[in-house]
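Here it is: the structure, laid out below.
What you see is part of a larger complex, with each chain still in position.
Labels for the chains are A and B, by order of writing; each one numbers its residues from 1.
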């Protein structure tokens, strides 16, 4: 099952500056070879259910290794049986309808 | 890794009444034997990372089988390396501090 997901992974107790931790998580996604796009509150991901979940889990491990005692994440997942979905397809479809 | 999660699984294109679909997802959780607590915008779950993710995936399958062409879900996951977490522990800890 192919999914378009959105993930936000937040280290708690690792200071107020999150950007280097988020960059470490982007590198996990890059290494996994998934299509992704960073935005201001998370990262869109396209891949199989297992690939996406594996990446989030690996981000938790990496942030704990970087010193965060707690990691909270929010994952949004969309599945569809009536069509193939893609990260760009979801965006394009809306943009074509903006008047 | 033991996690305390929160899941919200929403069928799209299956009408305006969601309660019977949500109840079908609660039965998936019940069958999986996980500790859970329903609230007004989702369900708290306690289990291993794999158990929680397996339950969410099974909810997507069940809602698609029940006729929803699209299913969106939001999963929140908290992991901690500095203590054991439990669903009730997280709630009790806050309640004891309310003045």
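Throughout what follows, a residue touches a chain if its C-beta (ideal position, glycine included) is under 8 Å from a C-beta of that chain, and two chains touch if they have at least 3 such contacts.
A quick note: this is a predicted structure, and the numbers were derived from the prediction, not measured.
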| item | value |
| --- | --- |
| Number of copies constituting the complete assembly, 2 shown | 4 |
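As a working rule, only the chains that are shown with their structure count from here on.
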| item | value |
| --- | --- |
| Centre-of-Cα separation between chain B and chain A, whole angstrom | 19 |
| Complex contacts: residues of chain A adjacent to chain B | 1, 13, 49, 53, 56-57, 60, 64, 69-82 |
